[in-house]
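Note that this complex is displayed minus one protein chain, with the remaining chains in position.
Labels for the chains are A and B, by order of writing; each one numbers its residues from 1.
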Amino acid sequence: MNVHLQEDLSKHTLRADDGIAKGADLLKVENISLSFGGVKAITDISFDIKKGEIRAIIGPNGAGKTSMLNVINGFYFPQQGTITFRGEKRRRARASETARDGIARTFQNIALFKGMSTLDNIMTGRITLQKRSLLWHALWKGPAEREEIEHREAVERIIDFLEIEHIRKTPVGRLPYGLQKRVELGRALAADPALLLLDEPMAGMNLEEKADMSRFILDVNQQYGTTIALIEHDMGVVMDLSDRVVVLDYGKKIGDGTPDEVRNNPDVIDAYLGVPH
Amino acid sequence: MLSEIFVEPFADMVAAPDFLMQVLWEGLVSGILYALIALGFVLIYRSSRIFNFAQGIMVVFAALTLVGLHEAGVPAWVSVVLTLGVMFVLAVVVERVVLRPLVGQPDIILFMATIGITLFLIGFGEIIFGGENKVMITQELGIPTDSVVFEPFGGLLILEQKDITAAGIAALLVIGLLLFLNKTRMGRAIRALGDDHQAAMSVGISLQTIWVLVWFIAGIIALVTGIAWGARAGVSFALEVIAYKALPVLMLGGLESISGAIVGGLMIGMLEKLFEIYWGQPLLGGNTETWFAFMLALVVLLFRPQGLFGERIIERV
Partner (left out) sequence: MFYRTAGQFKTSYSADQALFPVRQDAVLLIVILAFAWIIFPLTASEFTFQTLLIPILIYSLAALGLNILTGYAGQLSLGTGAFMGVGAYACYKMVTLMPWMNPIVAILLSGVFSAGIGVVFGIPSLRIKGFYLAIATLAAQFFLVWLFEKWAWLYNYNASGAIQVPNLDMFGVYVAGPQATSFTQYYVVLAIVSLLTWVCINLTRGRPGRTWKATRDMDIAAELIGIDLMRSKLTAFAVSSYIVGVAGALFVFMWRGAAEPNLFDIPLSFRILFIAIIGGLGSVLGNYLGAILIVGLPVVLGIVPEALGLEITSATVEHLNVMIVGGLIIFFLIIEPHGLAQLWRLIREKLIIWPFPH
């Protein structure tokens, strides 16, 4: 990965650099329960995410993984429990505010802006960092233009890093699935997040694409120091990438630990082999 | 001031219950027609995701065709049959020329296309039938034009027979449609289409057939509305506006809900009349019927975005 990206980070954002030491709690999830009408999606789950780690969330289909991410980034407000991010308890707030606090994500079903180019999509990731008012933008010349160029430069580094220069101006709707996933990662990275949530970033990819994506994720984590929480079904990938794994099943937590610990956990094995409870 | 808004109207209602009943009856007649038109919208929307703006002009077009044919010397009932034929041809043409090439386009594009149809029919209709007001062939169709007088609470309640007939026919049509939708294979296919395209396809009826059918049903509805409303207000392009009234009904009742269209239509018909008579005319200079239904729907949706009958949907990603 190129060095500029790091320089860029230190230059433009202080969000990732929040004084929390590597290895300390970045996010704490405590006793979260969430239900939709009668459906209990999550029951009394607690775990933590430490700064600088890659934390995997795994579990069979419908286990509540996506719902968990949705709670973490404020899309759903849980009926019970608390989320503490950087030592601050989450209040009930609009979902857009969590993004402004430095939590970015990708989606299980790609949620790109179909009518826009790759470049513009990734630029939207920086909207929260652009501060000039509408009036300056109406004039363009001066502060607004400078701001646009400054953020464009940051975005271009991400484009280089993800090796998608050739599709910079292509409308994302025309891109193949694998590239769309990459653009979506780019958009999340553009926000310089303190915590990056990835919902099945490799679903539906071939081996080569998976290898690329794994490399990007590792690079982001190691070079940026970005903390990552990742949902993934491919066990090989999970074991390779993650530092710690939390396992959900039917909305309950059934395992938590290093990849090795989790692999040998009998409850987890049962859940995956489909042993009835 | 406050008493003019909150007390006097209700005092008036209690003081003259016969007049209140008259107002409600007139609202009800309009409401039935709103419900009928809204039903036409719902059927088309459920089966093709098209928000059919042409419904209003179809009412005008059907009424003009009917009157025009009769003026040309065709007997009244034959004119009705021929007009139905014209509405069927219209349905086929719309499906062939407009819907088929636009399958799969975004909603707004299809919506715009129906506005295109509207303009086309306005121009076409004016060229063929001319723009002047016409009189609905009420008597020729055997619709009685006398009125029935009741004397509730010692007051006076006058029901026009043509309104009674209109309400009756509209109600029959609504019932007929409900039976059709619930009891026939075709009807069930239309309803299924709203929920799941795949399921509907598996019934073995082609999408094209269904589209022609729902547009034809919309055409029948247009004709009935045209006759009923034309008997009250004459036949002209101004008739189109009553179709706008179906729109707030759809907001309240939901674009896909058949029962919502019916209940919403009746509610709006009566409430707007009540508001106009007891608040609009004394306090606001009248003619509030142009906007009242829209404002009502807007306010309700602000508090219940899912509409009166919709279930709350939790968005997901």
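As a convention for this text, a contact is a pair of C-beta atoms (placed from the backbone, for glycine too) under 8 Å apart; a residue touches a chain by one contact, two chains touch by 3 or more.
None of these values were measured; they are calculated from a predicted model.
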Partner chains on view for the chain not depicted: A, B
Option touching the unshown chain, where A:K28, A:H137 or A:H233 are the choices: A:H137
Contact residue for the chain not shown (choose from A:E30, A:E145, A:D160 or A:E209): A:E145
Contacting the left-out chain in the complete assembly, out of B:L172, B:A233 or B:M295: B:M295
Chain not shown: contacting residue from A:A24, A:V39 or A:A95: A:A95
Interface with the unshown chain - residue positions in subunit B: 51, 97-98, 101-102, 105-109, 111-113, 115-124, 126-127, 131, 244, 247-248, 250-251, 255, 284-285, 287-288, 290-291, 294-295, 297-298, 301-302, 305, 307, 315, 317
Interface with the unshown chain - residue positions in subunit A: 73, 75, 94-100, 104-105, 107, 111-116, 120, 123-125, 127-128, 130, 132, 134, 137-140, 144-145, 147-149, 152-153, 156, 187-188, 191
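Definition applied: only the chains that are shown with their structure count from here on.
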Centroid spacing, where centroids are CA-atom means, of subunit A and subunit B in whole angstrom: 49
Contact footprint of subunit B on subunit A as seen in their complex: 36, 66, 70, 75, 107-109, 111
Subunit A-touching residues of subunit B, taken from the complex the two chains share: 314, 316-317
